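All protein chains but one are shown at their positions in the complex.
Letters are used for the chains, namely A and B, taken in the order the chains are written, and counting of residues starts over at 1 for each.
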Amino acid sequence: MPELERHDVDVLIIGAGGSGLRAAIDASATGARTAVVCKSLLGKAHTVMAEGGVAAALGNVWPEDNWEVHFRDTMRGGKLLNNWRMAQLHAQEAPERVLELEEWGALFDRTPDGRILQRDFGGHRYARLAHVGDRTGLELLRTVQQRSVSLGVEVFMECKIIRLLHGPSGEVNGAVGLWRESGRFVVFSAKAVVLASGGIGKTWKFTSNSWESTGDGHALALWAGADLIDMEFVQFHPTGMVWPPSARGILVTEGVRGDGGVLRNSEGRRFMFDYIPDFYAKETADSEAEADQWYGNKRDFRRPPELLPRDEVARSINAEVKAGRGSPHGGVFLDIASRRSAEDIKRRLPSMYHQFKELADVDITSEPMEVGPTCHYVMGGVRVDGDTTASTVAGLYACGEVAGGMHGANRLGGNSLSDLLVFGQRAGRYAAEHALGIKGTTIVDEAQVDAVCNEALGCFSAEGENPYALHQDLQETMQALVGIIRTESELIQAKERLEGFAERAAAVSVEGHRQFNPGWHLALDLQSMLAVANCTTGSAIERKESRGGHTRDDYRESDPDHFGKVNMVSRLHDGVVEVSESPLPTMPEELQALFEEGH
Amino acid sequence: MTVVEETPGAPNPNGGVAPIPVRIGGVRGGPPLRKILRRDTWWLQPALTALGLLGFIGYSIWAALRNGDFYAGAYGRDYLSPLYSPCLTHSCTTAGYVWGGWSWWRISPAWLILAFPGAFRTTCYYYRKAYYRSFWFSPPACAVPDAGSTAEGNGLRKRYSGETRFPLILQNIHRYTWYFAVIFAGILTWDAIAAFRFPNGIGLGVGTIILVINAVFIWAYTLGCHACRHLCGGGLKQFSKHKSRYWLWKNVLTHLNEHHQLFAWCSLFSIIVSDLYIYLVASGTITDPRIF
Partner (left out) sequence: MASTTEQAAATTNEAAQSAAPRRSVTLRLWRGDADGGGLVDYEVPALEGEVVLDVVHRIQATSAPDLAVRWNCKAGKCGSCSAEINGKPRLMCMTRMSTLPQDEPITVSPMRTFPVIRDLVTDVSYNFTVAAAIPAFSPGPREADGTYRMAQVDIDRSQEFRKCIECFLCQNVCHVIRDHEDNKQYYAGPRFLARLAELEMHPLDNLDRRRYISEQMGIGLCNITKCCTEVCPESIHITDNAIIPLKERVVDARYDPVAWLGRKLLGRKPPKSATAVAAVAPLWRDRGAEHAGAGSKEA
């Protein structure tokens, strides 16, 4: 093997989305030598797709709002399965993280008195989402990107990390990467590694996620010996476009429903009124008349059921489609055209309008959209310490979507952007602290490096199938058998198929040479996706209840006495994913008191 | 590919302290740049623009050389051609601004007058785009190589320096030409008002209407000017501290500016039409119909 390119850093951050760059800002501020590695170009991360806003209890629109209310909303949304400490820190620190963005040049929409305007979103008691039209994610990413650049953070673009390296006592001390552009390997030695690699959506067929969301961070952590938790909780956004193909998988922001859009079935009925769970009955309108008044007077009327948490909406749509009342292409209708004037829609949802007009020639001001559940976000991820974001392996940290626990069984809209700011900052700080506490130079184990490189090159000499075909089969399987509604028999069937896929993956072959070869990249990504699929399927089998982003047809109720008190932990044992239960951390009494009657 | 600190013999056209340390000299992808891949009629727009501008230049040369028949006073109409306003050498009795009776002036006064709006239009951001595309081919259309393209080593011009050197650096005086343009817009407005004066009181002729439309277009073009937009409010950092300037900037000038190209052409045509009409009336070729 020729001499490899090498870089020695203190903190290696994998992923240049919002959380990775936010971590980089704080890590480099401590003086640690910081490098960010990302699979795409800088500024293209999936964070740009977040539309709604950043949830933070700034109290600009509702002075009544505070971190305790936000905390409670988050825990309720997560069906109390959240890591309470993360939810607490998140609610407490989000406002300062948002204000800090302004110091770096972010321009959120304003209130008349010049403060940050906040908007309503499903599951949030008060209007709480700081936003910029419907492109908040772009604003956030651009802000941390420009801040990182001005701080001189080093970014390695279009580089995929294949494996983490570990030292003699199991601690993470580096990584092997692959330059997508040249096809050459690169070795990083690092005293701390922060995973900020985002989600796993590409494992499913219908997804809003980009090609990058292949669960690399989840898999890297798993292979490094870390625990993953809650992998069965995958959020399906209730309203992804199902037609036309050019727009399929694109999410229609909840803002459309917040601004008056309603869901109808093929009979034209506003069916969400049929699916209001008791848990939310008190704060949800039970007639169309009351719901319609809420838009103009949010103080005196209850919210329309279209603004129930995402999983409730997704499940309702699924039920309508299964009952044969869906739209021609297997979704339902989301109608704002008949309820608001064209000018209103264009003003309030400009990029939504622009996007569909350009992309699919669909005019949302004149016709209803066809929408259905689409894989969007994974709540589960690397098990981390709430305060420091440290994983169960020394030197390995995780933040953003790749970290588990923060959102419990389901994530509220707007909480992902605040999550990545709060825990990105913490990950950067604590990873740097850890790195700066280690003296001496980092020596990586060359045998591990060689093994990783050789394995990655294996598919050039293999005589198996095209990786695209295997990827397609994996996606079909996960969509059909580990989708939004699950049953034991299907999950077990999925598990069997995954074993077959693992064999096929080992024999996948790629054409062409090493330079910018997407087939090869997909073959490597498939390893991550298979690892993730195993964790999700295994955890989904074990959690025999319905809760948040995990809905079992054979266990329709939630089970507060047993499953409500445990996390499902996925761990690698002799190369096989094993799932076990682990008790949920107990919330202190003063926080528990927030959930009692009267609040 | 190497990082280029300095390219010998390539002085920074901006006069700055150092070049940006970008990599240059890599191999470009795609078919050669000189091969135009556009399938649409990209040449139509610059061709029409060139035709229009040449037409106007040709007409105004003819009109300036004419040095006569620009005032219809002899036929009872206070119509003065915009190409000869203010009236410098002629006896225009009541119409327009009579600065004149410059009997010592030998050549057509139109040359003197044309210089001011001419400078305004020459340095106008819209017309710059128009003639850079149509006459300079710099570039003739988007993603079509410009006449000086050096990417394939066959450009006509060695180096492109944009508006950083003499004479094009003078484009930066645009705002001064605008000040004069405002004066001329005022004069043409007065001419339009004067066109309501008939020998026996107030009246309205076809020529009056033409001159009023001309004045409106001239104002729409002059106020839509980018320099005007900057001076009024665009140069401010905080609009909220300058309410009335903001109002004007947002509700008037920005809208006019969005249609700057339209008004640039409308006013060009209205000048030609005004001059031609007045010439026809003043030379006795046609009679101006009086509406009331």
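A few notes on this one:
In the analysis below, contacts are C-beta pairs under 8 Å (C-beta built on N, C-alpha and C of every residue); 3 or more make two chains touch, one makes a residue touch a chain.
No experiment lies behind these values; they were computed from the predicted model shown.
Of A:72, A:85, A:184 or A:298, it is A:184 that touches the chain left out of the display.
Among A:109, A:344, A:488 or A:581, only A:109 touches the chain that is left out of the view. If you put the hidden chain back, the residue from B:66, B:175 or B:290 that touches it is B:175. Within the set B:67, B:150, B:189 or B:283, the residue that contacts the chain not displayed is B:150.
Annotation: of B:58, B:162 or B:284, B:162 touches the absent chain (contact as defined above).
Only one residue in the set A:212, A:335 or A:490 touches the chain that does not appear here, and it is A:212. For subunit A, the list of residues touching the undisplayed chain reads 5, 36, 40-46, 48-49, 99, 102-105, 107, 109-110, 112-116, 132-133, 135, 138-139, 142, 146-159, 179, 181-182, 184, 186, 210-212, 243-247, 249-250, 351, 354-355, 358-361, 466-468, 472, 510-513, 515-520. For subunit B, the list of residues touching the undisplayed chain reads 1-4, 7, 10, 12-31, 33, 36-40, 125, 128-129, 132-133, 138-139, 142-143, 145-146, 148-151, 155, 159-164, 168-169, 172-175, 226-227, 229-231, 234-235, 237-240, 246, 250, 257-258.
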